[in-house]
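One structure, as structure tokens, below. Some questions next.
All protein chains of the complex are present and in place, except for one that has been dropped.
Right, chain A next:
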């Protein structure tokens, strides 16, 4: 079993059952998981900011407007079917109660990712977003399981695992 770290501004996709895609300690960032539960193909993007403002270089996956379409392309390239894609969102917290700008970043990240998913007609089927706590997301490729963990807490399922072909 291989754990792939998806760090700030990175994304990854896999069709290999047993792979685990992980983003550790998401604060205002969003961990966006895309899954095709029929084929067991999944991807994870670690989105840092809502919008590139149009002049960012190609490959700036830290921006939601770059990361969302790219992640869709990557899972589709691996064999996921676009109409079957479903999304899970984790993160978008406001870590610092007093700091207005970080609150905005977390909320704006979630709003931007949701809008981009709507444009792609992808439903959000589970989420743990907002609030003030940091979170780790793990995506188990194959069993289609997504878990979330908070500081000092235990890993809990956000999307219960199921074998390919069975509705979770």
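Just so it is clear, contacts are C-beta pairs under 8 Å (C-beta built on N, C-alpha and C of every residue); 3 or more make two chains touch, one makes a residue touch a chain; residues count from 1.
Convention: contacts and distances are computed from a predicted model.
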item	value
Chain not present in the shown complex, as UniProt names it (candidates "Chemotaxis protein CheC", "Catechol 2,3-dioxygenase", "Spore germination protein YpeB" or "Nucleoside ABC transporter ATP-binding protein")	"Chemotaxis protein CheC"
Residue touching the undisplayed chain, where the options are A:26, A:87 or A:159	A:26
Sites on chain A contacted by the missing partner chain, in the whole complex	7-10, 24-29, 48-49, 60, 62, 93, 95-99, 101-102, 105-106, 132-136, 149-152
